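The structure under discussion appears below in the form of structure tokens.
In this view, the complex is presented without one of its protein chains, the others remaining in place.
Up next is subunit A:
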Amino acid sequence: MGPSSHQPRSERTSPSSTLAHRNLSAAAVQGQFRPLCRYNYLDLGEVEENLRRAQASKIMRHFIVNPDLANVVAQHLVPDLQDAKTIIFECNPGPGVLTKALLNAGAQRVVALERDRTFLPDLQELESRLDGQLEVVHCDYFRLDPIGNGNVKPPTMFTDKLFTDLGISESAWTDDVPVKVVGFLPERNGRGTLLKMVYALFERLSVYRYGRIELNLFINEREYTKLMSRPGEMIFYRAFGVLWQMACDIQLLHKEPWESFTVSSRQSARNSKSKLPNDHLCLVRLRPRADLFSSGLTPSNASTLLMMVKQCLAKRKVKLIDRLNVWSPDSGSKLLSELGLPEDILTGNVYPDEYLRLFQLMDKSQEFTQSWLYEEILENTQREGWG
């Protein structure tokens, strides 16, 4: 229980001089308590000390050190937390500020997945002080289920092992969200990670075998804009965005300027090649739709859908009908009229749900199952195709 760490409330909110200028939108949550919290309030720690530890990390990554920010994030995850069944996976907690904030906010079960060994002792110490609300695992969430066949050792892991060790069993897709994941999307190869995750989602592999895992990720603003781009925005409307929009209810929970986060020492300068603004990190909720697999789409034929969407959106300014005719000659106009789309529609103007319906129609038609599109998918499952 660690009553020794219990300290006066005033210290908890004392603003650090280094962060004094920060403009926190939700300052109102300061000092709020979860009335439901059965446990002693956990001190979020000295800001200076946490800052130092975070910056000492050798891996380039972001941390939440500011207690107020941690509370804001915790609040966003809280509403369902009373429900004891939902488990929170916190990816790379680092010094554990958010971890404590989550526990303070009433989380019943938090699993801290930390990739960096140096943070483990302190987290484990915290684990030992609590009564099972926190479990610490040396694991990198974004490197679960590696593709190659080398030797797998922590922090890389297979999902089965992680979930079995934690005692989480598979649940049906339509059940409630069993696990909420919170963390930062890695800056390096963020797009690749997002793609890998959405593939896993559609095929119900990896963590998605265990149900509708909800992601609450800090994504940089540019990537978020691309993720959410709509038909007609020909430059940014890409396969990965379409697939995520098709699969999930996406909600922007919170927007926070980069300055509010702590970055470990080896920060590479953010490149500013793109025209898109990139001043914030966005906390985005990606909750898989319960009805995703209700009408024709199954995890086993989903790979064809992935293939279809990627082929279509490789170029956004080509006619959809041409693409369809390439896959199955002379079937394009029939399909389009069934969908109620104009003959000359460009691939970049088709909405995600229209792609889904298109796929359902194609999957029913005999012509398309003879097409080479179906031959191709197996070659393109995982390693290739994070485009």
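Details
Just so we're on the same page, a residue touches a chain if its C-beta (ideal position, glycine included) is under 8 Å from a C-beta of that chain, and two chains touch if they have at least 3 such contacts; residues count from 1.
We adopt the following convention: contacts and distances are computed from a predicted model.
Between the names "WD repeat domain 73", "DNA-directed RNA polymerase", "Glycoprotein-N-acetylgalactosamine 3-beta-galactosyltransferase 1" or "Melanoma-associated antigen B10-like", the one given in UniProt for the chain missing from this structure view is "DNA-directed RNA polymerase".
Within the full complex, the residue among A:K85, A:K315 or A:K364 touching the omitted chain is A:K315. Interface note: of A:P121, A:P154, A:P277 or A:P329, the residue touching the hidden chain in the full complex is A:P329.
Listed residues A:T225, A:N301 or A:N349: the one in touch with the omitted chain is A:N301.
Summarising the interface, subunit A meets the missing chain with residues 191-192, 204-205, 209, 298-301, 310-311, 314-315, 317-318, 322, 326, 329-330, 367, 370, 372, 375-376, 378-381, 384-387.
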